[in-house]
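Every protein chain but one is kept in place in this view of the complex.
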Amino acid sequence: MAAIELQSLCFSYPDNRRALHDVSLRIEAGESVGLIGPNGAGKSTLLMHLNGILPEAPSGQPSVFIQGVPITKSSLRQVRREVGLLFQDPDDQIFCPTVYEDVAFGPRQFGLLEKDVNDLVREALIKVGLRGSDARSPHHLSAGEKQRVCLAGILVCRPKILALDEPTRGLDPRGKRQLLSLLRSIPATKIIATHDLELVVGLCRRAIVLDEGQIVADGPAMTILSNEELMLAHGLEKPHILKHAHPHGNIP
Amino acid sequence: MHHDFLDRFSRLDSPVHRLPAALKMAAALVCILIVVITPLRTIYPFPVVAFLLILVIALSRVPALFFLKRLLVFEPFVIVVAAASLLQPGGGMTCASIIIKSTLSLTTVLLVSNTTPFTELLGVLRRIHTPPAFLTLIALMYRYVFVLIDEMQRMKRARLSRTFVTRGMGSWRSISVIIGQLFLRSTERAERIFAAMSARGWR
Partner (left out) sequence: MHIPDGFLDTKTIVATSALSLLGVGRALRVLKTQMSPRKVPLMGLAAAFIFVAQMINFPVAGGTSGHLLGAVLVAVLLGPSEAILVMSVVLIVQCFLFADGGVLALGANIFNMGILATLGGYYLYRLVALPIKSERGKFVAVAFAAWFSTVLAAVCCTGELAWSGTVPWSVGFPAMTGIHILIGVGEALITALVLAAIYATRPDLLSIGAASGAEGEARPLGGVLINGSLIIIGLVLFVLPFASRWPDGLEKVASAIGFNSKVLARPLIPSPLADYHVPGVGSLSRATALAGIVGAILVFGISFVLARIVISKPKDRIS
């Protein structure tokens, strides 16, 4: 049973923009997959299908299966517990007045007792390196800290699958390195939509290239990223890290 | 992040800050009730309240200058009404009454809001059974005010760097466009927030 399975997924926006066209893929438990492609390829749209945000009205014919379970109206709640989705803008995702309240949001929605919520929140904050930040207000956080709060808010429900949309956007190099080691320490299945090809090199064994709503390549990350022709053809380029030897060793 | 003007002193440390929010709010309410209901003729509560307020301000570590500045900024409304109240028999008393009462009440409210984190104020409202829908709105509003102020400042700067005309109808037009843009971005952000809330199990 695959962790994530898409069967000929098609999706168009209300203004008839075709976003995804016949997308099929299979991701096994524990895999780390980088989803890359030019702007407008449909990466965010694809991720939003993984926990039922899209389509807005689930149709009778599900094309997305999470751990074998098709995403339907009745399975939404369960799916959302299993799949943690990280959106592009942390400000959209941290919507409570304090860090604690925000991380506690998920567990509270699933009806856990306040004592258990407390333990889970503390644990999640420690995991992302924000111990003691409970009472802080979101607008006092740096970009990296916001990103980590968002992650804590997802990890707190112990999802089996992480779907991340541009997790390193707006982070400085130190923030990126911290995020990378944090993600490495989480054993969940990961699918990461990103422009940050160095992140893909550092974290993902497998890469999928999406362009104009269709999968154009799917295979080992190193092979795909080293294929200069393929990369250029789809608005990407071969990451520098694969072009030159890094002074601190090839892969950080 | 220079919008701390909204939330500058509420997280300092002082004996006043450490008091429970419910106590502060209840005390403030009682104080304001006394000030508002007591007629000015019964003079004695007023200096007592004033003295207490000054004492608490001193203990709170919030700079007195902050209160002074706020009190000196007289709203046009207050000026007009105070002047208008003079035009009646006993008007002097009425005018003095409204000025003294509003000053004392204003200081009381500012004292509470600047020695108590906003989330604690919300917590008290929750405990007195304010409708949850209302509380959610207040919390969301507070959370995103800062984000919107940032966005607006960015838009203003962008406009300024492209505009040569800064007076007359031109500026009304550009301010309105900015406000319109702000609303659009707010609705789009609200959609994304809704998606994020749903993704984390909200119903």
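Per-chain numbering from 1; labels A and B assigned in written order.
Keep this in mind: contacts are C-beta pairs under 8 Å (C-beta built on N, C-alpha and C of every residue); 3 or more make two chains touch, one makes a residue touch a chain.
All values derive from a computational prediction rather than experimental measurement.
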{"item": "Omitted chain - touching chains that are shown", "value": "B"}
{"item": "Chain not shown, touching residues in chain B", "value": "6, 28-29, 32-33, 35-37, 70, 75-78, 80-81, 84-85, 87-89, 94, 97-102, 104-106, 109-110, 112-113, 118, 121, 131, 133-134, 136-145, 147-149, 152, 167, 171-173, 175-177, 179-184, 186-187, 189-191, 193-194, 197, 202-203"}
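Here is the rule we use: only the chains that are shown with their structure count from here on.
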{"item": "Cα-centroid distance, chain A relative to chain B, in whole angstrom", "value": "39"}
{"item": "Contact set on chain B toward chain A in their complex", "value": "1, 3, 7, 117-119, 122, 139-140, 142-144, 146-147, 189, 192-193, 195-203"}
{"item": "Touching residues (chain side chain A, partner chain B) in the complex", "value": "48, 51, 53, 77, 80-81, 85, 87, 89, 91-98, 101, 105-106, 109-110, 135, 137-140, 153-154, 157"}
